[in-house]
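What you see is the complex with one protein chain gone and the rest in place.
A and B are the chain letters, set down in written order, and residue numbers restart from 1 in every chain.
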Amino acid sequence: MPSIITLTTDFGLAGPYVGAMKGVILSINPSAKLIDISHSIAPQNIRQAAMILAGATLWFPAGTIHVAVVDPGVGTERRIVYAEIGDQRYVCPDNGLLSKLAAKVPPTRIATVANAEHWRPTVSATFHGRDIMAPVAAMLSLGLDPKLLGPPQPELVPLDWPRPKISERQIIGEVIWIDDFGNLITNITADMLAPFAGRSDITIEIRNQTIHGLSRAYADHRARSLLALIGSTGHLEIASAGSSAAKFLAATPDTPITVRATP
Amino acid sequence: MPSIITLTTDFGLAGPYVGAMKGVILSINPSAKLIDISHSIAPQNIRQAAMILAGATLWFPAGTIHVAVVDPGVGTERRIVYAEIGDQRYVCPDNGLLSKLAAKVPPTRIATVANAEHWRPTVSATFHGRDIMAPVAAMLSLGLDPKLLGPPQPELVPLDWPRPKISERQIIGEVIWIDDFGNLITNITADMLAPFAGRSDITIEIRNQTIHGLSRAYADHRARSLLALIGSTGHLEIASAGSSAAKFLAATPDTPITVRATP
Partner (left out) sequence: MPSIITLTTDFGLAGPYVGAMKGVILSINPSAKLIDISHSIAPQNIRQAAMILAGATLWFPAGTIHVAVVDPGVGTERRIVYAEIGDQRYVCPDNGLLSKLAAKVPPTRIATVANAEHWRPTVSATFHGRDIMAPVAAMLSLGLDPKLLGPPQPELVPLDWPRPKISERQIIGEVIWIDDFGNLITNITADMLAPFAGRSDITIEIRNQTIHGLSRAYADHRARSLLALIGSTGHLEIASAGSSAAKFLAATPDTPITVRATP
């Protein structure tokens, strides 16, 4: 079975950064199977990357190595970590990138990547993706024992995620990210909605619009009308069939949303 | 020979959707060779995806499996199909995505993907790319007999493509898509132009501009002048050497174009 290494970065593709990382990995392990998850994370948006890692990486085969580089603190005191979560392996800056994943599935091993023996001989202060994380991932894919990366550390740096305020008949949450369709993904999960009586009894308010009930699919309503549903990542979403709910509502991450149980 | 699976979607890369599909495929067949064709289809633009599938997929080795997910009807009654066209194999929603291809090369087999045995155990109403199409493609790449996917169906859902009006001395067509260079690709093909007398006798009118004759290459004319040529997909294109014809003409899909034979 080939070793799979996935890449998730905010580098974009206007520069040589993604190519350089791929070259470093393949120079160490030419048989590694490189898989692009995304290089279109908004610059330095750790939350967006954390959502993508939580939504995408657990689907991969056991032992897959996921390298994530959204790294505003590169060259400062922030650590680089190796973590095992579920049956997956991660190499990334310790800045909250794994916080959404770790809230779903507790890490079974966390180590500080500290042993420079497995890095590029010269490490820049500006590109640890190329100089540290790429060679470490490649060495792991060749079978390097993770114990040799550095000492264990007890926990990951947390990230402050906005939490919904839940009362008996109301949940106040917010939009946490917006996908390429313009769907608004909120921090309200299916679990939180479960205690509310039958779903047809729910109303959702966002930006002075009211939505009655949950839909099952994006095409359930007439085009351009707003609808709410539980999306594929298990979160409450606001969508607009055939157009962008984000544009229609002028919504952004942080836009508040209220769910009410109606008697 | 490794099994090749290509991906064509409108998911964009701001979310976890593409990564989730890749993970599901590789979990079933870690040796599959995944090839990205595009994840930048405009949201729910079936015509654009159909053009890309027709222009790109027939170049692949025999037996390649192409998964296309532009799926506004996900979770509704629309079917998912398996089709064999030329020596290629396709898995996608039955919504016209294969209409351009099937007009070029008639399908030799069409089946409704109906047997849930090969799907993920839990199927969401919002993401059949991950829950149905990815596992089906992965199982096919492992050698699953397509007969086991579901019953044959006689034909694909057609898509209404605008057809040029052709008379003896004139063709009235329209722009059907615009590439990243700003070239305007029309629904007028080289075949339609053939009966017209010598190509130097053609004039092309678009947005109050007149172009005389066909060029052979994008660089045939002086910079910024408009030119017309038969592009690499066999369609009449309007281009502007060194800049964007789409911007220069403020043209969009649907902009009309007239070709006249001049005596």
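Basically, a residue touches a chain if its C-beta (ideal position, glycine included) is under 8 Å from a C-beta of that chain, and two chains touch if they have at least 3 such contacts.
Remember, predicted model here, so these are calculated numbers, not experimental data.
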Option touching the unshown chain, where A:Gly19, A:Pro152 or A:Pro195 are the choices: A:Gly19
Interface residues of subunit B (partner: the chain not displayed): 1-2, 4, 6, 8, 35-42, 48, 51-61, 64, 177-182, 185, 216-220, 229-233, 241-242, 244
Missing-partner contacts on subunit A, residue numbers: 10-20, 22-24, 26-27, 30-31, 34, 36, 43-44, 72-76, 124-127, 130
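In this text, only the chains that are shown with their structure count from here on.
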Where subunit A and subunit B are represented by their mean Cα positions, the distance between them in whole Å: 30
